[in-house]
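Take this structure, written in structure tokens, and hold onto it; I'll ask about it next.
A single protein chain has been omitted from the complex, and every remaining protein chain is retained in its original position.
This part shows chain A:
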Amino acid sequence: MTRIINRQPSRYGRLALGFLPFVILLLVYIVASDARLAENSADKLLPSFQSFADAVVRMGFEPSKRTGEYLLLNDTLSSLQRLMMGVGLSAFIGLVIGVGNGMVPYMRSPLSPLVTAISLIPPMAILPILFIIFGLGELSKVVLIVIGICPIIIRDIQLRTDDLPPEQLIKAQTLGGSSWQIIVRVVLPQIMPRLIEAVRLTLGSAWLFLIAAEAIAATDGLGYRIFLVRRYMAMDVILPYVLWITTLAFAMDWSLKRVSILLFPWYHGTQGGGHD
């Protein structure tokens, strides 16, 4: 008898087992939805797949009756713009302060405790303050994302910089490298893939803060739409939107991973190839 820990599914078996939970969830949904719809054909809690298809066509491929815009496209563009700005800004600040903190003791001493303190503040708790300072427009949504994820990126990059082998830095110094040269030529190239990794790990939180910001005050965006139609329980719109957000998030994560593999093959090589 082979031990269970040594039994491996075949290639197709692995694929089938991977799909299995999704198939079960789908089946449970279909059964539950049919049962509710049989009882009340106008039930909105668990809509049929036909209603989903109708909602997708309505939101995605027909101009809105009220504004003439394609709502899904419009919402997606607004949300992505906010997200990209928030994440891009956080990555940039994270890199600059993170590497600085890691490399320059006179920068680390005043900044490191501050960053740690800020990273521990729950951003949702200081929302009213953000509104008063940054207003209710696009700026406050981007700022919420930045406050939410930037300290985490800074701390991660700082730790990664600290982790660089001291031999490397000493070697570069014996070769006559200045502080600036060492940071730009030795540290930065090694930190870049780690920055992409940090961004990938914080993307989930970035989406969370984006949706939260859009739920609070907005005129468009994926989070705005979900919280708006929640008012009349339009699950036929909400569930496809959730699926769409998941797809977008997955696509972003996947592309960042590909970019990282393409630009820094050495990094992924050392991680045994299966690093995701």
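As a working rule, contacts are C-beta pairs under 8 Å (C-beta built on N, C-alpha and C of every residue); 3 or more make two chains touch, one makes a residue touch a chain; residues count from 1.
One rule holds in what follows: contacts and distances are computed from a predicted model.
Asker: Leaving aside the chains you can see, what is the UniProt protein name of the one that's missing? Options: "RNA polymerase sigma-70 factor (ECF subfamily)", "NitT/TauT family transport system substrate-binding protein", "Iminophenyl-pyruvate dimer synthase domain-containing protein" or "Molybdopterin oxydoreductase, catalytic subunit A".
Answerer: "NitT/TauT family transport system substrate-binding protein"
Asker: Thinking of the whole complex, not just what is shown, which of A:Leu159, A:Leu228 or A:Ile261 touches the missing chain?
Answerer: A:Leu228
Asker: Among A:Val28, A:Ile170, A:Val242 or A:Val259, which residue is in contact with the omitted chain in the full complex?
Answerer: Final answer for the missing-chain contact: A:Val28.
Asker: Which of A:Ala42, A:Leu120, A:Leu175 or A:Leu262 sits in contact with the chain that's absent?
Answerer: Considering the complete complex, A:Ala42 is the one touching the chain left out.
Asker: Would you indicate which residue among A:Leu80, A:Ile152, A:Ala215 or A:Leu263 is in contact with the undisplayed chain?
Answerer: Selected residue, touching the omitted chain: A:Ala215.
Asker: Identify the residue among A:Gly68, A:Pro105, A:Pro128 or A:Gly176 that touches the chain left out of the display.
Answerer: Spelled out, the listed residue whose C-beta touches the missing chain is A:Pro128.
Asker: What residues on chain A make contact with the chain left out of this view?
Answerer: 20, 24, 27-28, 31-32, 35-36, 39-45, 54-55, 58, 65, 127-128, 131-132, 134-137, 215-219, 224, 227-228, 230-234
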